[in-house]
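This report concerns only the one structure given below.
Just one protein chain is left out here, and the rest sit where they should.
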Amino acid sequence: MAIEMLYFAWVREVIGTGHERVDPPAEVETVGALIDWLAASSDTHAAAFENRERLRAAVDQAFVPLDAAIAGAREIAIFPPVTGG
Amino acid sequence: MAIEMLYFAWVREVIGTGHERVDPPAEVETVGALIDWLAASSDTHAAAFENRERLRAAVDQAFVPLDAAIAGAREIAIFPPVTGG
Amino acid sequence: MIRILVTPDPIDVATEVARVEVEGAGGIASFIGRVRADDGVSTLELEHYPGMTEAALEAVARTAAARWSLAAVTIVHRVGPMGPGERIVLVATAAAHRQAALDACAYCIDRLKTDAPFWKREVTPEGTRWVEVRAADAQRATDWA
Partner (left out) sequence: MIRILVTPDPIDVATEVARVEVEGAGGIASFIGRVRADDGVSTLELEHYPGMTEAALEAVARTAAARWSLAAVTIVHRVGPMGPGERIVLVATAAAHRQAALDACAYCIDRLKTDAPFWKREVTPEGTRWVEVRAADAQRATDWA
């Protein structure tokens, strides 16, 4: 099942792209597991995802905790805590 | 000692004027006593000052309670509670 | 920077807000009070005590500026007759950060309702009436002490 990944702010900068299409294996069931799987895929992903406490996520444009399930997700975003306003 | 009296809102309307110069006797020592003295001077003053709880006062442009002294006052205003903003 | 204006002229929001957008002002809060068009009032008349009014507004502004370290504060209050939808009062406060600006703005509008000598008279189809003071306003003003 292909998922559109989106990255913002310094996560985007460290990874080197703002979006990519990925197809994780079935045993990757949560956002956290997806992050682990991506971190194992390249040094830049590993660097961007080094400190989990600095990461936030959204599944299909809704904020979720990192232990949220990803079943059925079409779009998952990883980014730092938001700083608007 | 002449005092410039100012009246506002319905106090002004009931008395029929917005200002007048008065010269109360020395035994009139507070705003409340001044109001009593004025109320005794005419029916319109009496009508305007009938209910003390609806009156507020300022001596030389500073809000004061009705038992405030008037010694040295040049300008005394009597009016309803304020309703700006 | 304190600006106090008591005027018979309409209040220009853009000009007044731009005026408090001084250097260092990261947050600007403002409040506008208007004549409500939905309660049968055809004209609202604002009477005031010239001289004392300006001094009272300035005292409110100065107290707010000191308490919240404001970069700027403006209070504009209209007097005379005005129609439904017109602006009666504008308060604008500028501070380094938003909470100070927001709190100071709320303080100024609460205090000016009890501390400044204005009186409202409403003209309605049933006649004219002097607006009575709301107990909630007096309470809100004292809550800041």
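Letters A, B and C name the chains as they come in the text, with residue numbers starting at 1 for each one.
Here is the rule we go by: a contact is a pair of C-beta atoms (placed from the backbone, for glycine too) under 8 Å apart; a residue touches a chain by one contact, two chains touch by 3 or more.
On a predicted model such as this, the values are computed, not experimentally measured, just so you know.
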Touching partners, among the displayed chains, of the absent chain: A, C
Residue in contact with the excluded chain [from C:30, C:43 or C:63]: C:30
Selected residue (touches chain absent from view) among C:1, C:59, C:106 or C:138: C:106
On chain C, residues whose C-beta touches the chain left out of the figure: 13-14, 17-18, 21, 23-38, 85, 96, 98-99, 101-102, 105-106, 109, 140
Residue ranges of chain A at the interface with the undisplayed chain: 6, 8-10, 58, 61-63, 77, 79-85
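In this text, only the chains that are shown with their structure count from here on.
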Most remote chain, CA-based centroid, reference being chain C: A
Centroid distance [mean C-alpha coordinates] between chain B and chain A, Å: 73
Sequence positions of chain B contacting 2 or more other chains: none
Residue numbers of chain C (touch at least two other chains): none
